[in-house]
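Every protein chain except one is present and positioned as in the full complex.
Moving on to subunit A:
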């Protein structure tokens, strides 16, 4: 029986009432009295020297209040990077300055040069167009391989080269891996590109800065996944505003997918300019602007080699990756191809020796950072593609080759420094084969053949790491932030509860699922609980939402705080019931004395806490409010088997996705409906990457797919009905809910399954095709089939 409330219930998303009726309150809905508007003038060349900026014509235009350029920001810091990588030679990465507005040089199309602040958006824009900016275009480096050549144009003159870092992991394994590959019975090699993506959340970025002269307080309203992180980075590193004078609010946010984690120049600008102008300053990104100013995702070029013995046992794995950083280091960019990627290269397999090399490269392109999955999709794509290729080369069934190498004993310490606590990969593989009617594939393939189509089935079996932690470890790895989460549970006098969480919801449904957890623990109705998030003035210092960490880390903090509440409430109940608190039990919203019929209701206990007439004041304080910070002992490790069935039209190369099957192990589930929705969204993005999306640059650094005319977003008719399952459960062993996280899995597991399916279809059709780079557009598939 499905539950109708609490943990495990598919409670309807309470936030959808306002979202679906147009009553959500997004940053762009915030309009402050006396507000002004900012328009960013951006570089239209990829690399150039700024000779002069003549602001006089623009300043004389109607409504213009002020034109800002780099010289207005001489006294403030640059946009900081939140992660420092130490390379394989023990050197720290090259870290260029990232000014708020371009200083002397522009380094990518979209690099902000000047900002006009005017009375209206149209006036600011008109004046921006009247700015006379003289730029001498310089040669640009776009291709990572070119950028690393001797004598290549440097993106930053003050760096020694375009190499940000050369990371080896685990460096001590390097020689042993080389040896193992040299002597192996079989080595499968694959060179591939993980295509550059633009996140494209439905809501573009917006920032509104405000300054109150009476209190000397700054407020920034922004489209962020982590308002406290923005407050810390912008206050401490850019503008020098102490935290008690800086409030950051991230209200309803319409999708983030990673690209709204980072601290952006526009946020610092609006906060800074509001004080300078003495009025609120608002900036709203256009969709065109988003393509050239939101951090992009992926963009790796990799060579991967898998060594096997004659029976198909994996012996060693070696990868060489070039990772595009773009022109500047976005907030968490250096961590994505390293600690979020190299640590996942074991996958589900007991490969004993692994070595990962990553060279991060500066190019004259938009900065690249985390995008749904962040490093883990790149790792999974390489691994699940090379395993599939190895199976085909060795004539072993891809399912059997995976099963032969699955890790089966837990905890399992991988050769890439992480320890999987739990998992059951055979169970998710079994579930996948059952869901997808794998046994009936040949019949379906024959049917397709009759219709002149090629049918294929592809598998991917992924591992991911969520809830990045613990803080002391990530600090050693170069993180310049902690990775705990916080929660304050405030019980009101009549028993209703406000939970202030450091997590941030921008589509994940926390307001519903977090309430379910607290309701379940206390035994009261979910409607009695409100989840408050997204405002540094209301919530305790928290790290926000990314990396599928919310329920595993934020949820755990909330459980810890609620446990403190329950412990205190039991003491109050014991007093009211004249019993020992050790004998008090909480069930269904009532405290009772074990073995008796004496009980007191939740609301009576909470009332006593705030109206402490009959209260043990000498032993416990009045009130019922507790805060907890939770720092996880380990990552969580969701895993799953994904299957994709496709049909390829040999005449046109068009791929049709007929079925997609996801058997995930997310540990315990709080709200199955929300989990299913998260997987659906992830699958749409993963299939989008594999089939449609590509951010293309030309050789001069112009963005060629910079609008929805050329950047193909997945649409409903590109996707099949998804078949998803999460009944395989191995609970996480180190968090109180036993949860693992589900936000990114769909985007991580799906691209290799789709590509494997297309390769399967082509090979069954007699085509000697072993790889096609994503996106698998009809053009690329047809070209691969026709040599």
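As a convention for this text, contacts are C-beta pairs under 8 Å (C-beta built on N, C-alpha and C of every residue); 3 or more make two chains touch, one makes a residue touch a chain; residues count from 1.
Heads up, the rule we're going with is that contacts and distances are computed from a predicted model.
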Going by UniProt, what is the name of the one chain that was not included in the view, given "Simple sugar transport system ATP-binding protein", "Carbon monoxide dehydrogenase G protein", "Tryptophan synthase alpha chain" or "Sarcosine oxidase subunit gamma"? "Carbon monoxide dehydrogenase G protein"
From A:10, A:153, A:288 or A:723, residue that would touch the chain that is not displayed: A:288
Among A:398, A:706 or A:775, which residue is in touch with the absent chain? A:706
For the chain left off this view, which of A:50, A:67, A:109 or A:232 is in contact with it? A:109
Touching residues of subunit A against the unshown chain: what are they? 44-45, 109, 125, 128-130, 288, 291-292, 698, 700, 702-707, 709-710
